[in-house]
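Apart from one protein chain that is not included, each protein chain of the complex appears where it belongs.
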């Protein structure tokens, strides 16, 4: 039986999506697959996920609601169904998260017809991977404090500067780049570019090592890098406005819009871990304090899902952005506390790195815990997100 | 066996104190006694506690380290022993807490010889009760924002203004009063007075009702109240300096320096409550999550005690004030979380007010919980205390 | 269980209209200034003189005319048969206004009656405005449907009740009691007018000013056969339990939202150190955290109501326990911060914060707090120990 609220188009879409996913499981592979897109390390892994994204795209599960003119499938209200079905099926994550959840919304909202036709289709298929150039070494959570300069020279821009925490840069064709085009205005002095990176002169990519010892993001140096003015998105000085479009989508994406990140429900994983861990002579799953902690996580997890559901019911939202703007903070901190609980439950076995055969679930818990800080810090730390929530949603005075 | 670190004088003092407390328990009474000095409601209660303080004073347990010239007993390092022994014996609290822990330190540090002789002895014996006039309706945690004005007229000051949250004012002979003597300087425009209140012209006391429905503090209105200049403490404009002396002592007093506030160890009370409360068909004391919460309280409580102990060992304090300045925040929040846990354990029975015969421990838990906010708010809220700790102890920049 | 419960929780135009009407009615009839005069004009009246907490009976008559009290009565018994998701929307508004009334008690009793075969007459009376309350709890405040302090014996076809029921909500406003009584190995569910011979209502002295609570003694209370509406009280209570939990959770959420908005407004208005205190992150961030907690609880309340309406029974109980756990914890947190961040004034009787603080504290414990709900959830989600 299907939901009473879906349109006929949506019902048909859902049935097709479900059938396709059942008939087309992800290919078997001998590769060691990463826990999330951010841990992608090798070309082979990238090709595996690129192939999977292409299949999903061809099956209509990626770009569902995007116009056929830009390579999409022209549906309405079907992408969230596709995301749910992929998540439910435990499908692999979609590789091109920056392209899908950041570049495409920005280009559709701010781009020229030519830009839309040039960039959207290949991002949907996974042919062209995107990375994001928002963070700088000195800027931290103050995103408007960009120091990378783009100086106009006829129909070109010459870029000099230094970006950090750039995930996917080593595999990316393009970068969404925010750069300073005027020193006079903090916010209005920024502009937005669709910058080529792969093999582009003046662009140097240097991998950074995370605290876990894994690779996963990069420093990107620009030295007299030349960008054609046709790659500018929106007007000169409108970079901040575009960036806000992007970031709203990025945080919103944490509700799973990019396809299922993890194939097993995290609470099920915690319960399974507790069943296989001992604590004071009995299974941790029989320890009531551990049980209480797991159920707390389960409630938080269900709350996040139901928030996403309620956000789509206007009658149950006095303020239209109140729920939407919370999801980033909630999702990232839930992931963190969930992983931390896993570390605690694993006890002595949480000391083990992923290469130790005795590490529970290939060392998932301590690595997931440490990697979770990437999410609570990046894109404006959660401290800044709380300022924004207090100011924009509750109307309290600015703290900065 | 006694402690190796005590002087002979201290050992003798401790033995005398213990013997006296054993031989002189608090008198039996039919009065309904309050849970803390702040809930004192009737003259009869006040007289009961005044009598007890007088006995303790005469036995040498109050004013132990104060010079005999000012009515004290002239010992050295014995008051904290007296406090511990009173607490250990489950003795009633000492009535004149403002006099003992605020006025006396201030007068001894900043007062004239005459002021010391005039005020200290009668505060020690309990004959003269003191109240504190620091809070004003508009000032909140910003204590320097005093609006009560004292205007000089020859050898007198004429006071006009409005103080709030004044505990004990209805029973007090005097008030330690901070008032503005200059509008030009925020901090240096304050002065400190030892102001008569009982029957003093121009002083009106109006009781305030707490959220619990109990009385316990007052508003005090000054209308052309005249104070002799001999009652000014320290110089004109030094009021803030004196107030800082007072507040350091007040917060420090939370470690129990005023004598045992509660006669039963709070953790024992929680355990007893859990034994007599049911939860999901079994005793709450057998519910592991409740047990964990109780033990967390026990650890916090023991931590507070051991902090106080460690604060007296210079070799274990890199920063001399780091532990001392924490105790106020810790003690008040511990009391709050402890009482809240009691409310949770009592379950349905926490709905009952103290006059319901079925209320556990005469309704202690919910009342103690609500009253605990008096301590986390007053004397500079704990939010402000955290600023002070971050700035003075950790050296971080000022948040205001 | 249907495959996909409605994505909008089934909260459609009817539910929205009822909720909006309720909000308007309560905003007009019971602004906080009026609430204060009604329940907290004089602190001595309830706490020292032991008068019953006051409520507005004339307003209640209007509420009955609006049909709120019979919302949960099914259509076949002459009621509106409203879905739970609409009811929680209404109860949220009642909580947001700290409405003193027998609304929640009557709804909760209705849910239980609706799970029996023999209560259609009583349900019809509720639809017409009869108020009711559940009497099922023992002296320890046990919320287990299988426990209780009243027993019944057969006598000439009737039942005779003896014993005591504790923690009966708004008993002095209820015209009838729905009593679960031990009867041999079973428990019988009886509907008994509060005015019956042999019933004594002893008022509990409670903190909450917006309700009453009683200990009820049954001494040889005779219950006619037709008023013994079920011989399986435990089953009826268990089936009704998700609705009971979610209704109290909705009240908590509404109450918490008032506490949040009132404290936010205070943080904007109140100046210290030459700035509104809402400038300071020590004020702002806790209020943001309170908002996160409240929204989570609210979403879980609508999910639980929807699962009761459209899902299966086990899922409904699980969803309702999650909602009550989240709502109790959210209520405790914003209650704490609402007093602390109001500073000295929040600690006084004259500030309205304490009225909501006490209602919330009462509801946090009622039918089990967060720890309790989670221990029950663990049994279904992880398994018995």
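A few notes on this one:
We just call them A, B and C in the order they show up, numbering each chain from 1.
The rule is short, and it goes like this: contacts are C-beta pairs under 8 Å (C-beta built on N, C-alpha and C of every residue); 3 or more make two chains touch, one makes a residue touch a chain.
No experiment lies behind these values; they were computed from the predicted model shown.
When the whole complex is considered, the residue among A:290, A:307 or A:327 that touches the unshown chain is A:290.
Annotation: of B:162, B:186, B:322 or B:355, B:322 touches the absent chain (contact as defined above). Shown as candidates are A:71, A:266 or A:366; the residue that touches the absent chain is A:366. Within the entire complex, the positions of chain A that touch the omitted partner chain are 135, 139-142, 145, 164-165, 208-213, 277-281, 287, 289-290, 340, 343-344, 346-356, 358-359, 366, 370, 373-374, 376-378, 381-383, 386-387, 399-400. On the side of chain B, the interface with the absent chain consists of residues 1-6, 267, 271, 274, 285-286, 288, 291-292, 294-296, 298-300, 302-304, 306-307, 309-310, 312-313, 315-316, 322-323, 326, 329-330, 383, 386-387, 389-391, 393-399, using the contact rule stated above. Within the entire complex, the positions of chain C that touch the omitted partner chain are 280-282, 285.
Criterion: only the chains that are shown with their structure count from here on.
Most remote chain with respect to chain A, judged by CA-atom centres, is B. Taking the mean of all protein C-alpha atoms as the reference point, the chain centroid lying nearest to it belongs to C. Centre-to-centre spacing of chain A and chain B amounts to 53 Å, using the average Cα coordinate of each chain.
Counting partners per residue, chain C has 280, 283, 371, 374-375 as the residues that reach two or more other chains.
Listed for chain A are residues 288, 292, each touching two or more other chains.
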